[in-house]
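Here it is, the structure, as structure tokens.
After this line comes chain A, so read on.
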Amino acid sequence: MSDILEVEAVSKSFGGVRAVDGVNFRIAAPGVYGLIGPNGAGKTTLFDIICGRQFADSGSIRVAGRRIDRLRVHQRTRLGLARTFQECRVLQEETCLDNVLFAAQDKRLGREMLRTFARHTAPPRAVMAEAARLLDLVNLWRSRAEPAGNLSYGQRRLLEIVCSLIAQPRLLLLDEPASGINPTLLNMLRDFLQRMFAERQIVLVIVEHNMEFIMSLASHIVVMHQGRVLEQGPPAAIAASRRVIEAYLG
Partner candidate 1 sequence: MRPRAGAVPLATGILFAAAVYLSPVLFAGSPYVLFLLTQTLCFAIIAIGLNLLLGYTGLVSLGHMGFAGIGAYVTALLMKYGMASFVPALAAGTLAAGIVGILAGMPCLRLRSHFFIIVTLAVGMMLFLFFNNLDWLTGGAAGLPGVPRPRPFDLGFTLVDPRRPVGFYLLAATLFLVVFVFQYALVRSDFGRSLAAIRQDETLAASRGVDVFAHKLTVFALSAAIAGLGGALQVLFLRAAAPQSFGFAEDINLVLIVIVGGAGSLFGPCLGALLFVALPEALRIADVFRMVLFGAALLALALFAPRGLWGLAVAAIGKLRFGKSAAAHVGHS
Partner candidate 2 sequence: MASANVVVLALVAAFGSVFMTSPAGAMEKLLDIGVVTARSGPLAAAGKFQLNGFQLAVDKLNAGGGVKIGSDAYQVALKVYDTHCNAAEGASAMQRLLSVDHVPVVLGELCSPTAAAEAAVASDYSVPLILTVPTAPDLTKQGNTFLFRVNADTDQLSKALAAYVGEHHWSPLSFIAWNNDAGRGGVNGMKAMLPKDIAIGYVGYFDVGAVDFSSDVTNIRKSASRAVMLLMDEEPGALAIRQIRDAGLDIQLVGTLAMGSARFLKRLDAKYLDGMVQYSAFPPSAPVPRIEEFAKAYRARFGEEAHGFAAQSYDALLLAVKAIQAAGTASDGAAIRKALSGASYDGVIGHIQFDGNNQAHPPVYVTQWCANGTRKIDFPADLKSSCGTG
């Protein structure tokens, strides 16, 4: 049985600066993983490389044993890799519900074209029910007919995460989910993520600056510094690590 996510010797330079410098780590079991590090540690670049927004100069990335580092974004998604964006992206013109249903839709071109002139184009009942349940969990069901662009920033965040989860990914990467969210919504977010993890037993990788949030959520933390993995382990060990503290202070 191969690991769910395997990052091996990944490097990426920008004009001579090594943003990511031979990073290795493996995620073998389901769990909530935190990826942290001071500004400029290379977290975002690594995140982008895993999601396919940038290509690594060298190294390999495997999901469930399959190499994905040369695949395009949508191909990675179809292999069960989902993500959210730091800047929070939803389809602003569509309603909340349509956002979720779109995320659940089978987007293979041939299938889409075949369905275009089919008699029944409504989404399957199970998808509809799951969409309703998830939206309700984050308190968005009452805003389902509202265009996503009208929601508050925090609500859009929650919607984005619901959209990512409805496609049943095996690996969900969240890019700073806690940033810009008020404390009430933050608690809701934490509860929601914990509940989803309990239900689905998938891998959640969270890049985060909010230490309190990540430490309370993650079971395992990876710390990056100057493009390398500095330390990894359970939250308590990380919090006690001298090297980590030095990196943040230095």
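Quick note on the criterion: a contact is a pair of C-beta atoms (placed from the backbone, for glycine too) under 8 Å apart; a residue touches a chain by one contact, two chains touch by 3 or more; residues count from 1.
A quick word on the picks: all candidates are chains of the complex that A comes from, given by their letters.
This structure is a prediction, so every number in the text was calculated from the model and none was measured.
This complex pairs chain A in touch with one listed candidate out of 1 or 2: 1.
Those residues of chain A lying in contact with candidate 1 across their complex are 51, 53, 72-75, 77-78, 82-83, 85, 89-95, 97-98, 101-103, 105-109, 112-113, 115-117, 121-123, 128, 145, 147, 163, 167.
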